[in-house]
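Below you'll find the structure I mean.
One chain of protein is taken out of this complex; the other chains stay put.
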Amino acid sequence: MASLLKVAQVSKSFRGLRALNDVSLDVAERGIAALIGPNGAGKTTLFNVIAGVFPPDAGSVRLDDADITGRRPNSICHSGIGRTFQICRPFSQMTVLQNVTVAALRGSATVEAARTAARACLEMLELDARATQHAANLTLPDRKRLEVARALATGPRLLLLDEVMAGLRPSETDRMVATLRQLRDETGLTILLIEHVMRAVMALSENITVLHHGEKISEGPPETIVRDPAVLECYLGDQDP
Amino acid sequence: MDFWTLTNAVASGLLIGLVYGLSALGLSVIFGVIRIVNFAHGEIMVMGMFFALVMFRWLGMDPLLSVPLAAGLMFVFGYVLQRVVVSRVSHLPEHMQFLLLAALAIMIVSALLLIFGPDAQGVEVDYAWESFAFGELIIDYPKMFAAIAAVIVASLLLAFFKYTTTGKAIRACADNRMGAQVVGLNVDRLYALTFGIGAACLGAAGAIILLLFEVHPYLAPGYTLLAFVIVIIGGLGSLFGALVGGILIGVSEAIAAILFQPSMKTAFSFGLLILVLLLRPQGLLGKAAR
Partner (left out) sequence: MTSLRLFFDPLAPAGLWLGGAFFLLLLLLPYWGGSYVMTVATTVFYLALIGQSWNLMLGFAGLLSIGHALFVGIGAYTAAYLFAAIGLPPIVGVLPAVGLAVLMGLLIGYLGFRFAIGGVYFALLTIAFAEFVRVMIDHASWLGATEGFFLKVTEADRHSVDLVNLRGTPEMYYYLIMALALGALVLCRYLLHSRLGYYWQAIRDDAEAADALGVDVLRYKMYAVAISAGMAGVAGVFYAFYQNSLFPEIVFNIERSIEATLGSIVGGVGTLFGPIFGTFILTPLGEIVTEAIDLLKHWQVIDPETRLDGLKLLIWGFIVVLIVLFKPRGLWPWVCGRLRLIRTEAES
């Protein structure tokens, strides 16, 4: 299958500290891929480079063969990448529906059309009952769902999900896994997720990339990854899985 | 314009600039630590001026002798203000903090107006018209003494932040509030201390500047603006930047006053401000964002 996202030899340093070192990563069209690794491995940094928060020092990011390296976040969004934030960033004084409408406005001619599209996204994430609530009053699981709904409403081809299952109870995690899989199957979306919840990673992803100290140490289908000694060592050696 | 006119203007601007710098230091300390822009800045400074005026009228005290007293009094004022009022709005958005301090500023000006009236009043010290002369460079005693006093107070402040435990603790708060709390620092008390110290700078600067200029309540907003310009030029939150910015503004105002009309000098400082923002938006000594 053709790759939708191609990250090639990306490096990024902060004040001399290497956060990413020569990382390459491909995500297949309509695939679900995961990015795992211990805390501080550079996962969120890689997301930020892809999403345009800061440009890489070296390397390139291509979406469907178009070079999007170093573009600004809003431009990256327009090129078809939606993202969530690890720490939820809802527009707290707006309602849930308004939050998602902001995102849906990108692909809609009128505000009314955007609201309709936003409602559809809310339904998909089972948030429709919360539509008129202020985002500031949501519970953590609902905030996570709102993050996903918002990213989804921008009409992306690729969805970057940063720990949307952290802090969720197992039953909620299962619900989110089911929702994401359904999304992919129904809309043909490609998903790249950062996740610590192994249960979700194993259930969802077809391909896993493992980062450690800013470097890619392993890559492959879940069955291979769990048996890779390098991965085991980095997890068991550094911290609890 | 000949060489000596210019040299005299630069020298006098430099000396006044040091006092401006001390005042801006007060703004920078508070913003750097508490992250609040003190819109009552000029008002607190003018309170210091009036205090020194009263001391001069009652006891015939030289404004320079009032400096420690004015600093102490404003320290208490700032400490209580932060503890009782400002700390309550720390969780509110920026504009509410602005409004609170702006309202306090209006109250201070109004109260001063009620007590002292709107007319300009000054002090006349014995050495008001005496001066040093180095060739054709002439330096008035008051300006000289004011600058020396400002440098002493500023050095004490910088030394406090560098060497004392409390000063270090305050710097820790500025770097990372949460971290400071985690290691057991009493952040609320340190914030109140910081506001007190910032206000003390202003009290001192006010008493010092009374040696040079007459005081009236409506002077306050002008000093607030001046300090804003200085800290933006020097870099918000940079202590040394505030001093450098103060000198820069003092000198440029003095040059503007002889090149154009004296009343055009503020326009000149704003020109400088815009220039700095275009070329180096984080200020001369500020750190770049992120």
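In this document, chain identifiers A and B correspond to the written order of the chains, with residue numbering beginning at 1 in each.
We take it that a residue touches a chain if its C-beta (ideal position, glycine included) is under 8 Å from a C-beta of that chain, and two chains touch if they have at least 3 such contacts.
Keep in mind the model is a prediction, meaning the values are calculated, not measured.
S.K.: Of the residues A:S11, A:S24, A:S60 or A:T95, I need the one that contacts the missing chain.
M.R.: Final answer for the missing-chain contact: A:T95.
S.K.: Quick one: which of B:V19, B:I34, B:M49 or B:L100 touches the chain that's been left out?
M.R.: Per the contact definition at the top, the residue touching the missing chain is B:L100.
S.K.: Which positions on chain B touch the chain that was left off?
M.R.: Residues in contact with the chain left out: 31, 37, 85, 88-89, 92, 94-96, 98-100, 102-107, 109-114, 117-118, 217, 221, 225, 228-229, 232, 236, 261, 263-264, 266-267, 270-271, 273-274, 277-278, 281-282, 289.
S.K.: Suppose we count only contacts with the excluded chain; which residues of chain A make the list?
M.R.: On the chain A side, contact with the omitted chain comes from 51, 53, 72-74, 77-78, 82-83, 85, 89-95, 97-99, 101-103, 105-106, 111, 114, 131-132, 150-151, 154.
The definition used in the following text is that only the chains that are shown with their structure count from here on.
S.K.: For chain A and chain B, what's the span in angstrom between their mean Cα positions?
M.R.: Computed value for the inter-centroid distance: 49 Å.
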